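The structure appears below as structure tokens.
As you look at this complex, bear in mind that one protein chain is not there, while each of the others sits in place.
After this line comes chain A, so read on.
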């Protein structure tokens, strides 16, 4: 079965670390931690740490399996050419074994140390990212990141489930927020790295449907995202700290998204509003989840 691949020296441990996409993991760990800290019941610090570790390892495993499957398109895109597989620093089988091993380990550890609900959602999120997004949708439809975005939306749900062994409306709304945040976030990126995706044959929306449609979709997805972000406040699930923070930061998000949605660009455009929306969207998620935790703690402090 093996083709004429040159024999590689054993990969460096740093390359295994790079397979886990540590930068993407930051946001996953943060939203998972916030989901856990926003839960109404506490969790033993060691078990909480274990749950977050499992979320991080699960996300790392999903990233490794994604890179194993996408080595061919990673080799074409400038942004991903230096990853361990396309750069020829690791053989594909090592990446596959590492990804499957890490995924199994994270789910089993979550089940044994924390609870079965969190373990089941973690398993679903890894399978969703690898099978539904990477294998099935990414190369087939421009809606790839809409459905695939659900994989990245699971961590707050897992964090909450780790603390409570169940799911509730608030973490579900947090799931919806990340799910609906993903399209404007990624399409803003896709607007300014369009040629990279086009060269690799990935049917990102700007490549397949054009810039105008993408801009409209960014605007349209921002509306339900804003509803999911603010809704916990009127529903009485959070207090005013979260409510005001979510309202203000979401209004700024909507403003930046509207600028992108209504804009027309020329040939030499520097795509400043698109880059601004992309950068702000990352900050936005950090702030809104931080506010959720701050709100929970202030409420708990006030009622104690």
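What we mean here is this: contacts are C-beta pairs under 8 Å (C-beta built on N, C-alpha and C of every residue); 3 or more make two chains touch, one makes a residue touch a chain; residues count from 1.
Criterion: contacts and distances are computed from a predicted model.
Chemist: Name the chain not shown, per its UniProt record: "Cytochrome C oxidase assembly protein", "L,D-transpeptidase", "Putative aldouronate transport system permease protein" or "Type 4a pilus biogenesis protein PilO"?
Modeler: "Cytochrome C oxidase assembly protein"
Chemist: Just to verify: which one of A:76, A:113, A:131 or A:147 makes contact with the chain not shown?
Modeler: Residue touching the absent chain, from the options given: A:113.
Chemist: What residue numbers in chain A mark contact with the hidden partner chain?
Modeler: Residues of chain A in touch with the missing chain: 9-13, 44-47, 50, 53, 112-113.
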